[in-house]
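Next up is a structure, given as structure tokens.
What follows is an incomplete set of chains from the complex, kept in their original frame.
For reference, chains read A and B in written order, and residue numbers begin at 1 within each chain.
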Amino acid sequence: MQRPLDVLGAAVEKKILVKTKDGDTISGTLKAFDSHINVWLDDAKVLGDKEMNIGKVLIRGDNIVYISPEK
Amino acid sequence: MQRPLDVLGAAVEKKILVKTKDGDTISGTLKAFDSHINVWLDDAKVLGDKEMNIGKVLIRGDNIVYISPEK
């Protein structure tokens, strides 16, 4: 039986997109996650009109709407 | 006795629509869900004026307003 968090298990060391509750979209390489869906990204960028490189970042799970591995 | 999450149990491998708290509507094929209503979709699209193909996606349950299987 598959579980939703298997999406993250299969995406470690791969690029993902994270949409946050306040509307930011952040891309980066998934390094680690936990059961709260807290995620650690490397080489992260906040996308948008003013793209911002933020490098390593910890995003709090309960402020995340969705996470999508890059194709 | 039926339970609300039976809607999801019957929709695995079928197309569903997910309305999120920040107003996005996301369509895709339901692959898995859990008791927090976290869902994993494949072939997902964020609908709207600028439709966006996001492929595989994990949507956090507590940011979901409703989920509707396609007819």
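Please note the rule applied: a contact is a pair of C-beta atoms (placed from the backbone, for glycine too) under 8 Å apart; a residue touches a chain by one contact, two chains touch by 3 or more.
Computed from a predicted model, the values in this text were never measured in an experiment.
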Oligomeric copy total, full assembly; chains in place: 2: 7
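Keep this in mind: only the chains that are shown with their structure count from here on.
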Distance in whole angstrom between the CA centres of chain A and chain B is 18
Would you pull the chain A residues touching chain B in the complex into a rising list? 1-8, 17, 19, 21, 23, 37, 61-62, 64-71
Of all residues in chain B, which touch chain A in the complex? 20-22, 24, 26, 31-34, 38-40, 44, 54-60, 62-63
